[in-house]
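Data block below; observations after.
One protein chain is absent from this view; the other protein chains keep their places.
Chain naming follows the written order as A and B, and within any one chain the residues start at number 1.
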C-alpha cells in the first residue's frame, strides 16, 4: 500500500555514476542513468527487443545501450537505433519522471502526466553553506510504513539504541503530536538532563563541554509520502533549548527518505544534516559511521516485526499515544492511495 | 501432523541463559526465558503493542521486556507495565505450560488446561550419579516422523554409519518388535561379534579390551509423542549381553527427543546417557563429539528423503518387517492427533 503519484528518493548520483543502476521502486523495475543532457533518467528496466534488463548495459555518449544486442534506447522510452535495424515501430517502454534535487535522484513512479516538480519538498539544510550532509542507504525487508512508525515514535531509542542516543528521559517525557495540513509533527523537549553518548561526542566535536547539563529536543516531521525530518540537538541547559543561540547548542536534522521497493521491502536513505562545523569532511565521515551503526540496530527489529505481522495477519496492533505520529501518517497515506484509485471524473 | 496436547522438549537451560530464546515449536512461535521465580516460561513471541518479537528483548529482574518500546510482559501473557502507559486493557498473549525436567525445558504447545506434569516421562538415567549425560541439537528440514522411522530401524547404521556404529551383523540379525501400551519396543541382540569402531573406543575408555568378542544389543523404545530411548551396549561374549554384570559390559542409552518445528522441519535433541565412568567430563565431551559426527550423517539423508517425498507425494512407501517400529509409532501418533481433533462431548 503506497501512493505512486508522488516523488520518492530513488538513488544518489553516485549510485549511477559508473554504470546504469537497476532498482525496483514501488514495484516498478527501473533503470537509472544520466542522459545526453546530463540529466537523470529512469526507464523500465526491460529492453523491448528480447526483455534483457537495460541496467546490464552501458551509457554511451548519453544513450543507454542494451548490453545484449546493442539496442540504443532514448530517455523517452523510444528506441533510437539498433545495429542493422529499422526501429521506428519498436514498442516503447515506460519513462518515469525524474529530478535531481537535494543531492538525490527523485522519481515519480505513477502517472507521468501528473508529475510536477513544484511538488518536491524543500529543506532548510539543502544547499546551504551553514549545513553539512552525510548519509547512507539500507535495504530493509519490511513494509516501509513500519519505518515511518519507528521514526515517529522515538521512545524506541531507549531500548533499541540504549548505548548511543537512547536514555530513559525519552520514555519519561511526554510528547505532543499535531497535524499541520499533511504534515505530522511530534515534539519532545527534555530539560536539564545529561547528554547520551552520541550527543556527548557531537558536543565535543563542536567544541562544547559534554559533561554539562543540557536541554535536548526531538521534533519529528512527517510529510507525504514518506519523508521524516527530525530536528535534534542539545543546548546548554537554560539557554532556550531548540531556540538557543547557535553558540550554546549542537543541532542537526536527521534525514529519512523511505522508499517502498515492494509491499514488503524498502530502501532506507538515512542521513544527518548538521549545523555545526559544516566544512569538516572528516567529521562528516565520523558521524556517518556512527549513525550507520546506530540505524542498523533498527533493521533486525523491523524485519522480524514484519515476519511476525505476516505470521499473525489477523491480529490488530495497538495505537497508543506514542504511536499517534505513525497513525496520522498512515491515515494520510491511505487517503492518498484511495484518491489514486478513485475513478477520475471528466467534466 | 503432530499432537499438540503433549510435552515436547523445547530447549536446554543454556539456550535461554543469556537472553530470551525465540523458537518455533509445533508451528507456534514461542519465546523462552526464566521468570522472576526462576522458572522457565514460554509465551507467544509477539508483543501486543506493535507485534515485535519479544525474543529480541531482554529479561530484567525476571520480567521479559520488549526490545522495541519497553513493554514489560508477565509470564502469564498479560502486560505488567509500559513506560507512560496504562496496560490493564492490553490484549493478552498466549502462555504455554512449561516445565524443567531431566536437564531440558519442556513445553505443552496445545490446550493449556490439559497440561499435566504427571504426564512427563521418567528416565532411569536422569538424576542418577551412576549415569552421565552429554548431547546436542540439530535442526533438520524433514517431517519429524522420518526421524522416528530412522531411529526405530537401526539397519540403516550399516549403510549410513558404516565407519562408526554400523556393521553387517545388524542387517543379518532379525529383530523383534512389540507394543506395550503406547510404547513400541524393538530388540536386536547380536552374539559373539567384533565390536564396531565406536564401541571399541567406548570399551577402551571403560578399561575393557576392545579386541575381544562381544555380545551387542540395541533396544529401541518409542514413547509418544516422539521420544526414542535406545539401550545400547556391548558385553564380553557369553556373560549375558544386556543382562551381564556391570564389570563385563559397556552400556548406555541413546537419548532422542524429536520436536516438530513445522510440518516439514524439526528440532533433534540427541544425546548419550552412559553408565560407565560417569564422573569424567572430558569423556563426556569426547563422546558428544563422536556422537555428533555420527548423527550428522543422518541429516542429509533425511532432508533429501523429505524432498523426494514432496516431489512424489502420491507414492506409497513400503512397510517391511524392519519398518514395523516406525509404523506402530505413526499409528499411535495418528490416534493422538485424531483424538485432539474429535469433537468434545459435554455430558
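The rule is short, and it goes like this: a contact is a pair of C-beta atoms (placed from the backbone, for glycine too) under 8 Å apart; a residue touches a chain by one contact, two chains touch by 3 or more.
These numbers were taken from a predicted model, which means no experiment stands behind them.
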Identified contact with the non-displayed chain, of B:171, B:191, B:280 or B:340: B:171
Contacting the left-out chain in the complete assembly, out of B:28, B:45 or B:153: B:153
Residues in chain A touching the chain absent from view: 29, 45-46, 48-53, 56-57, 65-70, 82-85, 90-91
Chain B residues that touch the omitted chain in the full complex: 149, 153, 155-156, 158-160, 171-172, 174, 300-301, 304-305, 307-309, 311-312, 315, 317-318, 320-323
